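I'd like to ask you about the structure that follows.
All protein chains but one are shown at their positions in the complex.
Presenting subunit A:
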Amino acid sequence: MTLQIILNILIAMLWMFLSESYDFLTFFTGYLIGMALLFFLRRFVPDAYYLLRVWKVISLILLFIKELILSTWNIVKLAYVPKLKVQPGIFALPTDLKSNWEITLLANLISLTPGTLSVSVSDDYTTIYIHAMDMPDVEEEINDIKNTFEKAIMEVTR
């Protein structure tokens, strides 16, 4: 991945020298051309095409923003209900993620999604304890988090 980025920057520099104008716009054009070249020559460069990974990062960020808006809407609705009729509680979420970085990301994502707030991580990093605002069905909640966030994070980091 690093090699591909360096190659891409080199192609952009080359483009700057070829067109003999040294400003940002030319660099950007060169970078775009480099992206296309790397895409067509991806069979001869080691590792998978790096923009795929960039795309996955972007889709993770979009997912994050969507969930943030949804969760805010839920909380705002609850704040104006005259009588609070929810069943909060703390449940345990077993996780397959390993490194510190991944678990931090998952805990942060959980905190900003509808109705959930990460409370604690177990010492051996296998379980995240989550406080839920309203939890009629724990299994569904766990599956939801596993299928959307864990999968998205794994796609970015592995």
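Everything that follows uses one rule, which is that a residue touches a chain if its C-beta (ideal position, glycine included) is under 8 Å from a C-beta of that chain, and two chains touch if they have at least 3 such contacts; residues count from 1.
Everything below uses one rule, namely that contacts and distances are computed from a predicted model.
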{"item": "Options \"3-isopropylmalate dehydratase large subunit\", \"Branched-chain amino acid ABC transporter permease\", \"NADH-quinone oxidoreductase subunit H\" or \"Multisubunit sodium/proton antiporter MrpG subunit\": UniProt name of the undisplayed chain", "value": "\"Multisubunit sodium/proton antiporter MrpG subunit\""}
{"item": "Among A:4, A:26 or A:71, the residue in touch with the chain that has been omitted", "value": "A:71"}
{"item": "Given A:59, A:100, A:120 or A:143, the one touching the chain that is not displayed", "value": "A:120"}
{"item": "Sole residue of A:51, A:92 or A:154 that reaches the chain not shown, by the stated touch rule", "value": "A:92"}
{"item": "Hidden partner interface residues of subunit A, rising order", "value": "68-69, 71-72, 75-76, 78-80, 84, 86-92, 107-112, 115, 117-120, 122, 127, 129, 131, 133, 135, 138"}
